[in-house]
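Supplied in structure tokens, the structure appears directly below.
Heads up, one of the protein chains got dropped from this complex, but the rest are sitting where they should.
Up next, chain A:
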């Protein structure tokens, strides 16, 4: 009997084995009912049998084996199954082990009832394993999606809940400063409280941006008519007042008006300049260059400093990596968290359809951002479909 036929005609026995194995899995949630144990196994078995029966060219087979089969837009039974297993308290190992047991049980049941080997056995087994691997991959994807969602929700709640006490601490310190502290030292300490809560709040903002950027649609931006040159000048002026002992130069060219998210671009430039202040030589100037081209605006930040090693430069825009570069080589506890800042900077640029890159050698370290002018049809459609964002909190 062909394997796909065997599967269709023996679903009861296969499902019994599936349930029996399921009962050996223990989770914190306690034993599952037979209904939950079975979950989507029927649909998964149906998929496997159908997939085995579908015709497949040699080229398609090669593609499938490389995992290049296109991901369908509809959610599959395997993905939904993974979601249920996640909610039931299974960890990923346990979910995967069910598939291993399923594979073994089907093959064993089939081979046991075969009275003789047939020419099609190898082809059947090959298609069978491909189908199981397909379902397994989909389940892993579904499970991972759930994990990410749970983690993001956690981050969001954490970030938001921390803001209230931070606000109360900061406000109380501000009020005390206004009431007139009794001495210089008291004033210093109150200012320290205020500044440190601002820093803590910045970290919270970065965490929340990290969460939003991983929600699938990326970091949300709102385009308005703006001038990158004016924005650049404003940010440089702010940096000058924050760092009076450093030299900042700005070189602005014509043709810098367009539609971008002004506060977000300000955030990008502030981040790049703060890094330049942190990691550049204190006695050399930091230069901002903004140039307008027909199809794009290029904004770059230049400074002299210890060159960033090639391996570090490759990972510099990844979340949660910290580059140990500094004039003294020490890790200053006060340094801005380089990890999240550049990651979010990159997400902002990506959300604008642009690119960011870094080059670093003994002469200079240069961060270059490219902001395309043209808004592609796809991105405007996306904004129309997704509609106004609902803030969960």
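Everything below uses one rule, namely that contacts are C-beta pairs under 8 Å (C-beta built on N, C-alpha and C of every residue); 3 or more make two chains touch, one makes a residue touch a chain; residues count from 1.
By definition in this document, contacts and distances are computed from a predicted model.
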Discussion item. Can you match the unshown chain of the complex to its UniProt protein name from these: "ABC transporter related protein", "Response regulator receiver domain-containing protein", "3-isopropylmalate dehydratase" or "Glutathione transport system permease protein GsiD"?
Written reply: "Response regulator receiver domain-containing protein"
Item to complete: For the chain that's not shown, point to the residue among A:20, A:175 or A:188 touching it.
Response: A:175
Practice prompt. From the listed residues A:198, A:251 or A:318, report the one that touches the chain absent from this view.
Written response: A:198
Practice prompt. Check each of A:33, A:55 or A:224 against the chain that is not shown and name the one that touches it.
Written response: A:224
Worksheet item: Which residues does chain A use to touch the chain missing from this display?
Response: 160, 163-168, 170-172, 174-175, 178-179, 197-198, 201, 220, 222, 224, 261-264, 388-389, 391, 393
